[in-house]
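Structure record follows, encoded as structure tokens.
Here we show just some of the chains, and they stay where they sit in the whole.
Chain lettering (A and B) follows the sequence in which the chains are written, and residue indices restart at 1 in each chain.
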């Protein structure tokens, strides 16, 4: 593996169908609407614990996941709502999870930071910074093992998302080195939103201005994408993924993005200026794609309003569904799902309601 | 022994008590510094260190990247050289990535070096359930770490104790694990203006009573007091002992009480197996078996990963209801 100049290594993919870009627009709008309502529900104390919304970063998850096959494993950190939805988790199961309801994607046991969806090959939602990266390498190991030892399945690649703050965890370093020496098809996708909580990346990460050095230390190709433009993300990721799939080798991708809201729901945000936020908001990925589609005649204001309405309806439905979903029952649920083989006080495990659905049922709607 | 409760004593928050302890010690001893994630510019993820950057400057209040193993080890190295680091874990749950440094190095360095290099260091942060944070973020690390010799573990339940114990911790020539609780940081309590220190290994009888001994540590002490109030209404007078430190454990105070009451309930926010509660129970039997009129009852968190759901989490954690039930069972009243 050799170092790759991010500027030259990737050619633009063929023009993406307007239909597809419209789907991306809707996916991003759905995430945005979902997160806005999440914030509201949090303020209404319907959601507990920590809650980190994805607003501003929608193009990352949507662009990356669009470029992957539906059965390529996806794993991420605790800011996971966007990835789960982009992957096709139905909003109702996501919202119910945050409401701590038994209909949630983890039956109310995981919460905002621990979303999971077996059906869509979404492996979580992990709340220890950097802790998901060795797991991601393990998913890549498993796909390769299935292929080569078990001789089953097609070649898959793993999308392992992480925040810029995870760059400084030893786990990532070990994971990247392992992916490299064991030649595992794991993509380390850094959503560089410039901050980990209140720490600007330059304050916490050496060589923040040139993350290609991080990839180079493991002999991995480095790629970069503008995370405020879903088409740019897709373009880069399509090539990265195709190549990683063919070579069954790791790569490192930096997506330059921004979160508009605070780190969590209790963040005074003194570490950045209002102007800085406004600058990024002016470059909003949803607005940008909508404008482009309008300019190309593939969307008009009316259709856009209809789209807005449809995502609002979908999220409203999700909230209503979550509201009515029953609370877990301590007597019945506390000691379930601890183990697969029951013993002593531990009852059996059962998949969440969500798992009964057909794959792709929502993703295609 | 207990906090002065004279009406004249000012009331401050738990986080303020912690801050005062650190600030006073930093003024007294220039070797003391504070390091951790978001402790400086952000003013502390939980505002414990608010204002300290301003007073002490960036050389002594130091922000770190998310590298717990790295900066825990950094602190230990600095302590080997005679500095007195306070290392803040935003949560003790994140100390698992630093387990090697805090368990292999801090508590063993003095021994391994044949008495040459000690580790006068304090690791502190939020321990236990923080309110629906789920499995990875709700560790009560006393269940894991109290097994390890060479360290002190302090776990205050009130602002008064927090301040006095933290000052002792900072002055201690050995490593101290200092366990706070996010759920208590806003609690107010009386803390005198005058300086005081609370020695390690001295439990505090938070409520006197002759009928049943309740032993606890940290946040659950409040549930014990709540239970004791309710039981008092039924005519049962519980003695609530706040251990305050787990290592050293003030077993003498506990035994003295058990000898008086004949009944003992231990309340511990960690999982039951091999827990602080198991240890207290085992030691109580070892030292006071002949005085016990019943077996010791343990109230711990349920032996399952911490769930997110509020209903499940509340069911899992110790609370007054469970304690009342345990006291009644212990006293053959249920």
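Convention: a residue touches a chain if its C-beta (ideal position, glycine included) is under 8 Å from a C-beta of that chain, and two chains touch if they have at least 3 such contacts.
Being a predicted model, the structure only gives us computed values, none of them experimental.
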(request) List, for each labelled chain kind, its number of copies in the complete complex. (result) A x2, B x2
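Note that in this section only the chains that are shown with their structure count from here on.
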(request) Compute the distance, rounded to whole Å, between the mean C-alpha positions of subunit A and subunit B. (result) 37
(request) Over in the complex, which subunit B residues touch subunit A? Could you list them? (result) 37-38, 41-43, 45, 63-67, 69-70, 93-94, 96-97, 130-137, 302-305, 307-312, 314-316
(message) So in the complex, the part of subunit A that touches subunit B is made up of which residues?
(response) 48-50, 97, 100-101, 106, 108-114, 126-131, 165-171, 196-199, 203-205, 270-271, 327-330, 333-335, 338, 345-346
